[in-house]
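With one protein chain withheld, the remaining protein chains of the complex are depicted in position.
Read from first to last, the chains carry the letters A, B and C; within each, the first residue is number 1.
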Amino acid sequence: MVAVRGHGKVYNGPCSEYQNLFMGRYTSVMPARERNKAHLLIGHRPPRPWLSAASLLSSTQRWAGLFLALSTPYFLYSFDLSLRSEAGFTQVLQWVQSLWGRLWTLACVWAFAAHLAAGLRLLLGDLGLGLDREMARRSAWAANLFPWFVVLALLIGWR
Amino acid sequence: MNLPRRRFDALIIGAGGGGLRAALQLARGEAHVAVVSKVFPTRSHTVAAHGGINAALAHVVPDNWHWHMYDTVKGSDYLGDQDAIEYLCRAAPRVVYELEHMGVPFSRLPDGRIYQRPFGAQSQDFGGAQAFRTCAAADRTGHAILQTLYQQNIRARTHFFDEHFALDLIRDTDGHVLGALVLDMASGEPLLIESKTTLLATGGAAQIYKTSSNASINTGDGLGMALRAGIPLQDMEFFQFHPTGIVGKGILITEGARGEGGFLVNGRGERFMDRYAPNSKDLAGRDVVSRAVMTEIREGRGCGEHENHVELRLDHLGTEVVNSLLPVIRDICQTFLGIDVSREAIPVAPTAHYMMGGIPTDRQGRVVAPERHGAEEAVPGLYAAGECACVSVHGANRLGGNSLLDILVFGRAAANHIAEYLGEHRYHRPLHQGSVDFALERLARWDRTGSGETVPGLREELKSTMDWHCGVFRDETVLKAGLDKLLDIERRLDDARLRDHSRRFNTARIEALELENLVETALATVVSALGRTESRGAHYREDFPQRDDAQWLRHSLYHRDGRQLEYKPVRMKPLSVDSIPPSIREY
Amino acid sequence: MRFSIYRYNPETDAEPRMQRFELESVSRGMMLLDALLRFKEQDESLVFRHACGEGHCGADGVNVNGVNVLACTTRLSILREPVQVTPLPGLPVIRDLVVDMEAFFSQYRAVRPYLIADDPEPEVERRQSPEQRAGLDGSFECILCACCTTQCPSWQNNPERYLGPAALLQAWRFLNDSRDTATEERLNDLAGPYALFRCRTVMNCVNVCPKDLNPTEAIGRIRRLMLKSSL
Partner (left out) sequence: MMGSGITPWLLQRLSSVYLGLYGSCIAICWMGRPAPDHAAWTAWVGQPWVSLGMGLFVLALLLHLWVGLRSLLMDWVTRTAVRAALNGLLLIGLTGVGLWALRTLWRAGL
């Protein structure tokens, strides 16, 4: 083991064998909480984390995805209810057409569109398209704006 | 004092190209080798070599090592040792192929062989047409070579002491070098490294100048260590000024820019090199071009408001050539000058670039010094390679593309000899405590508190002094005045004080120790320059403008004790071919 | 020009603090490194790394107003005041702006960053067409300054197990070298959910790279190569 200097303490650093990263030989350098302490401790406002269009998009995608994932049981329950009986169907329809139901649907559509747009951009990236700095910046802006357009279109459609 | 100790077969101080090439050779063998570097190895100044490495591969036009040798001897203004130069030029192709096998991403010719570009002062057939001898990886050759060597050292499991600053050599009363005392910068504590052999590969010292192309780390630490260990320095008066540094900043524009077709113009728009070197023009020897540029400026034909520079034009080459072969130059000019080289000219002036002199060695990398029996007696256990060493293959003026070659050929040669030496010397010699105490004292000196002059102040004074008093043109009056100033700085350095006495990563303390080395190097340079009353290569004395082979075809040796100069003959006899006799040097 | 610089010497300070510095005259074309050197003359206890000063060596990576840059190639004129200078994020601080790079370099070593060629060595060079050689452009230029890796949120989340953009770019440099014969071993090194697959294409690496390299693209290429070889 090599002692890694830093932050006034000695941490156990990686040993000299790096062949297999997943058998636990590549051990922790510094616990996450400790690592951030150096910055959190500044008795001053820490530097504003840098936000690019692509990093904004990435976190939007993650949060939208989490939101959709957590609402899966809701969709499934509504679907199940609507198929089970006439009464259940009416119940679901009434909820969806209520004000809160519409707002909820709007949120779900926004999340789906955001997740979809960001995902599409990632898929193109996987094919090696649009990864240069300039293209990536532009496509990130486009994908950031996309869900808002969809929501706007939906609102216009409901009127 | 309880000093931590480590023991190795070979200790290499400096992790540039020379140090890493030697380390690799040893680590691939069976030696237990340690590399000490005051920065991470990939930050070493080899990284900034742009242009390339010379080897007579004959990939573009016919070429052979003998022509390369002729050019090098002529370039050295006949001061180079011809046995070493023959060795250098013959080893060049081998060394380049080895680099290629290690993974250096050389640029390629359409048939897949290594790309070669023309460089200054290269000729075919002993002074004939321009040769294409410089192997290049775009204009990042040094970067590519340094990283590849570091990578292969990782593979060979070389032991690295990163960010350790070498303080002094440990030398016993019999003259054997036993290792070095180093300073762990992160903890600020000294560490004693005992070693059967020690290789100095600490690079150059152009930081003695204010206008310099060198990194802030090039402070001549190895030279200071050698001088303090009683070893003289050879040919220190020969300091190369590169003709094309960005004016005011000193940032280097590679000779490759002229190799690819760039040329210099003065304030009147004339291609003035036609007058100074009718044949080679912009690709004459660097000393010739630098003097030409300075002459234009001094005679009022400079460019710009202050008429303090000339212009390097690349705008006729086209974006394609610039992007593929000179991307670094493009980026540097964009970043530091805000200009687009494919449209605008670059303002350039000479900048301190390379030290031809250094620690005297033979062609096996052994440090040789006049000790008891003769002028070239090997110092047991001590080796030197790279810019800090003087083999001497560059003589009075180095050719572009020969420095990367020098560090690799002699880094490798030194390692081979070290391996041999280790076979005969199997045990560590007993430690010499006096030598350790000397080094510790030097370190402890900076713990003194109180008021006194500051290190940065003295350093700036030293650099300006060297710029004014030991530049491209020199004469006795100017040099003498410079020497007086340097002696004054040396005296005042004794009373300088640090404000920060902390241990942990105290770079102020490191800078103070570096300044001591800078002062030693600057003194050696000025004293040697005063001694040589002739003009040869990079050393141009206005009071003695002629080369004087009868008196001065010899190397100077500067001793720290009493600042004495001594001289030794140039080795005119090559290993296998006829000697190349001195003649008039024209380009 | 007003600066606020991160100061922390574990030897003497209980906690890090921000120190104000003022630069009286800013000349045209002045770089951040010039400013730091000026401050070092005022207060010699200020510590930062620097070497070549031209952006070749990668020693002086720092975080400025939240963005990682090389101090020597960053013009003062583009910075917003007060200029906040802090160490590269995510690495342990040794002192002031100097971080411990061991974790970064061990990840570099983990990708076996050296040419492995098992075929017998010819007496001359191995041939490589200009096209094959052009494939190495954009990866061998990396100067290991750690600007990209320490700006990467995925690396911040998994600094022990995600290799980060710098190391992966080097992995690609050797995977893509026509002379290298260890493709399979290299891909094996990168297998598993962490080493390679934590990249989420945030592209901070591309945005901050002082050499204009594109690690994101390299990561994508490694994935495609892995896909091809596992099918």
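To be clear about the criterion, a contact is a pair of C-beta atoms (placed from the backbone, for glycine too) under 8 Å apart; a residue touches a chain by one contact, two chains touch by 3 or more.
Predicted, not measured: the structure shown is a model, and the values here were computed from it.
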Inset, instruction - Check the whole complex and report which displayed chains the hidden chain contacts. - result: A, C
Inset, instruction - Decide which residue listed in A:A69, A:L103, A:L129 or A:L152 touches the omitted chain of the complex. - result: A:A69
Legend entry - subunit C, residues in touch with the chain not shown (by the definition above): 154, 157-158, 187-188, 190-198, 223, 226-227, 230
Inset, instruction - Name, in rising order, the residues on subunit A that touch the hidden chain in the full complex. - result: 22, 31-32, 62, 65-66, 69, 72-73, 76, 79-80, 82-86, 89-90, 93, 97, 112, 116, 119-120, 123, 126, 157
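FYI, only the chains that are shown with their structure count from here on.
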Inset, instruction - List the centre-to-centre spacing of subunit A and subunit B in whole Å, with centres computed as mean CA coordinates. - result: 53
Inset, instruction - Two or more other chains in contact with one residue: find those residues in subunit B. - result: 186
Inset, instruction - Quick one: which residues in subunit C touch 2 or more of the other chains? - result: 10, 94, 100, 109
Legend entry - Footprint of subunit A on subunit C - complex, ascending: 4, 6, 8, 10, 15-18, 63, 65-67, 84, 86-87, 89-94, 99-100, 102-103, 106, 109-110, 151, 153, 157, 159-161, 163, 189, 192, 194-195, 200-204, 206-207, 212, 214, 216-217, 220-221, 223-224
Inset, instruction - Spell out the part of subunit B that touches subunit C in their complex, as residue ranges. - result: 39-40, 42-45, 47-48, 96-97, 100-103, 105-114, 137-138, 140, 143-144, 147-148, 151-152, 154-155, 186, 215-217, 251-252, 328, 331-332, 335-338, 454-456, 498-500, 502-508
Legend entry - Footprint of subunit C on subunit A - complex, ascending: 2, 4-8, 11, 13-14, 18-19, 21-22, 26-30, 32, 35, 38-39, 41-44, 47-50, 52, 54-55, 58, 62, 121-122, 125-126, 128, 131-133, 136, 140
